[in-house]
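What you see is the complex with one protein chain gone and the rest in place.
Up next is subunit A:
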């Protein structure tokens, strides 16, 4: 009993320590919200609100000021409105529910909270659902009333924040129709309420716009119609000018009208209907805004209105000021836009300063005060997915020198942006400065690598590297294809960076490894290309040396049916300042690179594909090792699986590309092309439905050496450890395959003085075939203290303790199914932890992290962090591989989210919660990057 008691004591001690080391928090979402559906703006708070189709609501102000809320209902947010001069906002969902949110201060920080919800029922007697379906919302400047226009044509008035229906104030359709002028086209049905506007100079007057076209000015005090504006085209939007003298209406046929309201005169005057892109039929103008300037003509801005036949598929906002007119051409659908104003205290009547446009895939902000209306770079909401993300790589604690050089390289690339500061400035960012400089590198389908500042709450773009210049592309893509030619009408200008169409999928980046100490970078791609790059502050013209590596090693009888290898340019190429390639290794067959590791101290890069792996010496530009891992009976690995899997995607991409070309050359045919997309989509959906119909069956079979892709290299690892005997440590390379095999090689690296000329060799030393044959996803050598070996050059830069070379080393082999520790150099099994056999989950992503105690500064320990296919994150202790914690993190259905996860060295992680957003989470009590901000209510 004594023993039991004691053990209990140590266990509870360990439990307490766990609480000090680990906690799971989802901290912040980076990137651009998936499927945004509504935009709102408060000029008094200087805050912007974005609602999404999944019911999320996100608020953004000054960089670092952000809030997130989620509606319980799984319904799209269709409209968002801030209550004027208040910290409340109202959302309308497509289930017709209204929600009131507020920014509440708590311990000096603001929180976004839902404080009320409301479903319009209408007075008794209204039974038809459509009668109370809200189509237009007006937040009255009094801050006490909501006007809700409905599908039935009624306007209901609700008192807020309590959501009390003021029945006596309702404006019923009957009241309106009874006084419609007789000459208004036979007094037909007015249809739903399309728009509601308040008179900026008289808050008692509101304009009600009906779908049919009729607009009515209603006096809220006297409860009567003052005026009727008999527009006859389907109404799209309404705008009451700031001086209260005019109402602009925009219509379904691409026209807009300006109705002058003269006081004392009963008859309003219609200026002639204006069709800005006229002659031929035009698409609707969805929204129109007119803003005065102090000393000149007003700004007129409207979305849509393009000639239906030739440019009906464009997403444009036209800005007209004086003689200047530009049709900003976006690459995705426009959700909404607003214009920020400046001037004293950001009063409503300040000068227009920036046009803020929310399109489906990005936020674009255009500086209206600088000549040429340049784009302002967004500090947040950056579309991560401007080309689809194919991989990511996180590097913690970047040395200042490298950081500054990367920023400098990025500045050169961003000269086209406006110099104006970010125009949305609400709230105060109270988060402490990030403790260190962190980089997140994302690889993209188009062959680019983007460098992001991931130190703080805003994931800010620093620099973009393009690898495409190394290769001669099939057809040189002209990026200015859709750029407006001189005198072209409409005067298009392409804006935004969302461009998901990769012209050569072989360029796609699959693996990235950056050495933060040396500034060497290696990236590997879809067509077996491995590029070695070095950071250079100057532009340089150089020839990139290509080296072909035959991974089949003479195995015969195979025919690669996948894509061909990329052609490396033979002539010198001018590379801008930044990371410049100096060598490219090309695997043969050109299969996708599945593993990559860089050792900048030894100047070696290891790479692997489904056929084998190799080690390349980038100093001598020579191959040190090639090993074929291919099972001779594995035909599938030979055929190039990508060519099959991607075929549907490819055909879709091609059809998109055709459309894009047709915009320029074959304008008349593009409608049929749009139909083609619809057909293709319908076909895809049908295929999907068919797959869902088939009964789900799973084969139960032991893995065998004859399974497909057993030779696929999953992980590569360099280590200085004891591989041949227990008294001499040597450089080594470890490789793990899909079939559960681990290969270990001893590397002979000449002493520094002969490093450039003496030959390097690699000797096979050990081979482990795991009996369970599950894919090996990670290999870590633990030193005599049980600590993971430091990174290359880490000890040389005095940033890590030297590894303990006296005690015995161990190697931890992580397969998808279990964790196993072997002694070195004997490789006898020391301990193991089974995962899949016990709970059916499999390791998907793994990393080593250091966890500091929240209680005391000087205690910390290393842990193995991993994510399973069930979406749970776990931490295992090292070196004892004991389960510490487990938290659900990602939905298990979210396969791409799970596949995208990366861990940082400080126990944080990132995963793609949608194609355009990273969710950031932390398992550490000490390292948390989360928004901390305060928004104060504006003074009355």
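Definition applied: a residue touches a chain if its C-beta (ideal position, glycine included) is under 8 Å from a C-beta of that chain, and two chains touch if they have at least 3 such contacts; residues count from 1.
In this text, contacts and distances are computed from a predicted model.
**Q** Pick, from "Small RNA 2'-O-methyltransferase", "Par-6 family cell polarity regulator alpha", "Coronatine-insensitive protein 1" or "Large ribosomal subunit protein bL19m", the protein name that UniProt gives for the chain of this complex that is not shown.
**A** Answer from the UniProt record of the missing subunit chain: "Par-6 family cell polarity regulator alpha".
**Q** Out of A:842, A:874, A:905 or A:926, which residue would touch the omitted chain in the full complex?
**A** That would be A:842, which touches the missing chain.
**Q** If I consider the whole complex, including the chain that's not displayed, which of A:16, A:401, A:754 or A:880 touches that chain?
**A** Of these options, the touching residue for the absent chain is A:880.
**Q** Looking beyond the chains shown, say which of A:68, A:388 or A:628 touches the absent one.
**A** Checking the options A:68, A:388 or A:628, the one contacting the hidden chain is A:628.
**Q** Applying the definition given at the start, please give the residues of subunit A touching the unseen chain.
**A** 553-555, 625-628, 631-633, 695-703, 705-706, 710, 724, 739, 741, 746, 761-772, 774, 817-818, 820, 827-834, 836-842, 869-870, 880-883, 892
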